[in-house]
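Starting off with a structure, shown below.
The other protein chains are all here in position, but one chain of the complex has been omitted.
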Amino acid sequence: MASKTTILTLPEDELVHPGNRACAGCGLSIAYRIGLKALGRDTILVVPPSCLTVLQGLYPIAATQLPCLNVTFASTAAGATGVLGALRALGNTSTTVAAWAGDGGTSDIGIQALSGACERGEDFIFFCYDNEAYMNTGVQRSGTTPQGAITTTTPFSGKRQQKKDVPAIIAAHGIGYVATASASYPLDLFDKIKKAKTISGPRYIHIHIPCPAGWGFDPRYTVKIGRMAVESGLFDLYEIENGKWRLTGASRKLIAGKRRPVKDYLETQSRFKGLSEKRIDKIQKEVDTKWEGYAQAMSVKRDQDGPEPE
Amino acid sequence: MHIIESGNVAAAHGVKLARAQVIAAYPITPQTPLTEKLSEFVEAGEMKAQYIPVESEHSALSVCIAASSTGARAFTATSANGLLYMVEQLHWAAGARLPIVMCVVNRGIGAPWTVWNDHQDAMSQRDAGWIQIYCADHQQIIDTVIQAYYLAETVSIPVMVCYDGYILSHTYMPFELTDPEKIDAFLPPYKPAYALDPAHPANLNTVTLPDIRPDIRGHMAPGYMEIRHDLHVDLRRAIGVTADIDEKFSAAFGRGGNPFLEPYRCDDADVIAVCLGSLSYQLRDVVDALRNEGIAVGVAGVRLYRPFPDQAVVDLLAGRKAVIVFEKALSYGNQGALYGDIKAALYPCTDRPAAHNYILGLGGREIQTSQLLEALRTSCKTPDAIGDDPVWLGLKM
Partner (left out) sequence: MKEKPFGYRKSHSEPGPGDGGRTGSWRVRRPVIDLEKCIPAKRNKPACFTCWVFCPDNVISRTIPPVIDYQYCKGCEICAEECPAHAITMVDETIFIKE
């Protein structure tokens, strides 16, 4: 098994130019910058309308140093399919095709094309960068907005519905690699991309992206708040490789360790200021139940397969 | 060699001879046999292409846009509501200046549901910035698909090849299946000015500002309006290119010669009927009957519809007594779409003809030659009597 990347073994090559239009403290900027280091220069990007479109620059200047196809909102996975089709027709089987879509472009408007591409077994890596709302258009609620979050289209009572479990939907397609990651854990993200690059067929990586402007916190705490989401067990780092699920990194440590109360995470962001004590307790219980489920699943696995490798 | 096959199969052969490299398609009546035939060609190894069975028409054109941007010759086909589902991509492909070729097997659009032929689908998208060419028979279908790639790749504008659903797509006619080597000599491989390439990175079609702005070297780069203006200018220039390519094709294969309008008995005609697609051939029977009655009438089928060949229209129609426009579509709330285009082209002429507009065949309503005969005879005999409003032929209730 490949050794874990450290800060000092991260490639030094920078593939994103500074002076771009991303907000100060943008979580996507961190994830994207590290993500491109893992993808490398022999990559073609496919990007729908989203924060990343703006980050990558307005014509005629590109902050991204990779070739990139901007596509319409619903068509990201179809765009990636087309790039791959052309590369095959031209005899190129080495260039990586990587789609980077926001949560809306992945799981709402983009889900049809993504599902089709997964069913067809297209050979791309699809990144969902999940800042939990339509941030680029001004913080409207999306399928992955967490329950209770205030957005511009759930302005007073917060979103009523649950956060859509997109990785589970994609995993149900039976593709070879599904993983979750976080902008606050860039080395975990880096290693997952590196692993994904060794696997063929559709690969899906869902990245949790703290958003200071949209979630309502000082940009200084972007990394800290993303960390708290993982430490509280609300957002879990895992990978499903050929159907085998395992927690990774900081989430893995929570199996034996102690989870941070969800209240700590929720009270850092003004989007959750409408949550009552009762609601927060309910969320805590949901997280507790989820982790009990993990513990059970893992003990069953241990009984069946023996202890997991580190 | 000649074969007898359906219009859809003729189109499939055209795509095969043109050596399309990426085919994305979603089934919709009456296009399906075209894509089925292409999948047979690819699976049998007769055609070296990537056949991608997408999950929607929107994705079909998305795949073509992406494949074309990456340097491959791309093809898709659709009809009616399928075309409408991909409309934002239609406009995208034109603005992105991609030489995609798409067959539209013309069918009426819902609501209510219809599967039968009319021209409302392609007509509703005539402003998208695509080149639109209509075919009147199977030979034109296969020949136009091949020339469409030549045209698209020369002017960097996508081309829509239209032919009537069922009337052409599902009927059988003999047509020439030209030797692939001869087609290869005519149509070279696709060589784009730019294709997505890690060695030469570029960010394609991102947000483009209202105003011009300096690039990384400090030179002024165009704004959105300049880029869209270029599309229009190049569309107008494509009229001449269409004629050049038709001439080249005629010289090589002995077919063609009427890239803009296909006239029949127009030279000494007082009145000329104009329409799109296979209807022009049905109108030839009507013209022959009326000629026997001593009426000097002719018919011209419009082939190149967008860009609109206004000079060819003026050359043919100025000075005539009347032009009678038969169409299977209209601009709702106004008049026939082709009718409006023709009148606009003739507007500056001092000797412009009277103009009549007939709407017919919507949702596949049968067009009887006897109905056409009566309508055209009336229009010929009393060119000034009929007003500007469209007359609907074939309504039953």
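We just call them A and B in the order they show up, numbering each chain from 1.
Heads up, the rule we're going with is that a residue touches a chain if its C-beta (ideal position, glycine included) is under 8 Å from a C-beta of that chain, and two chains touch if they have at least 3 such contacts.
Since the model is a prediction, treat every value here as computed from it, not as a measurement.
Put simply, the hidden chain is in touch with A, B once you look at the whole complex. Screening B:Glu226, B:Asp244 or B:Asp285 against the full complex identifies B:Glu226 as the residue touching the chain left out.
In the complete complex, the residue from B:Leu17, B:Met86, B:Ala122 or B:Val155 that touches the missing chain is B:Val155. From the options B:Thr178, B:Thr206 or B:Ser379, the residue with contact to the chain not on display is B:Thr206. The omitted chain makes contact with just one of the residues B:His58, B:Arg73, B:Arg97 or B:Arg365: B:Arg97. Residues of chain A that touch the chain left out of the display are 7-8, 10, 12, 14, 16-22, 24-27, 29-30, 33-34, 57-65, 186, 212, 218-224.
On the side of chain B, the interface with the absent chain consists of residues 96-97, 154-157, 193-194, 201-206, 208, 215-216, 222, 224, 226-227, 230, 234, 237, using the contact rule stated above.
Just so it is clear, only the chains that are shown with their structure count from here on.
Here the CA centre of chain A is 44 Å from the CA centre of chain B. Looking at the complex, you find that chain A touches chain B at residues 41-44, 46, 53-54, 56-62, 64-72, 74-75, 77-83, 85-90, 95, 112-113, 115-116, 119-120. Taken together, the chain B residues at the contact with chain A in this complex read 21-22, 24, 48-50, 52-56, 58-60, 62-72, 74, 88-89, 92, 195-198, 200-209, 213-216, 221.
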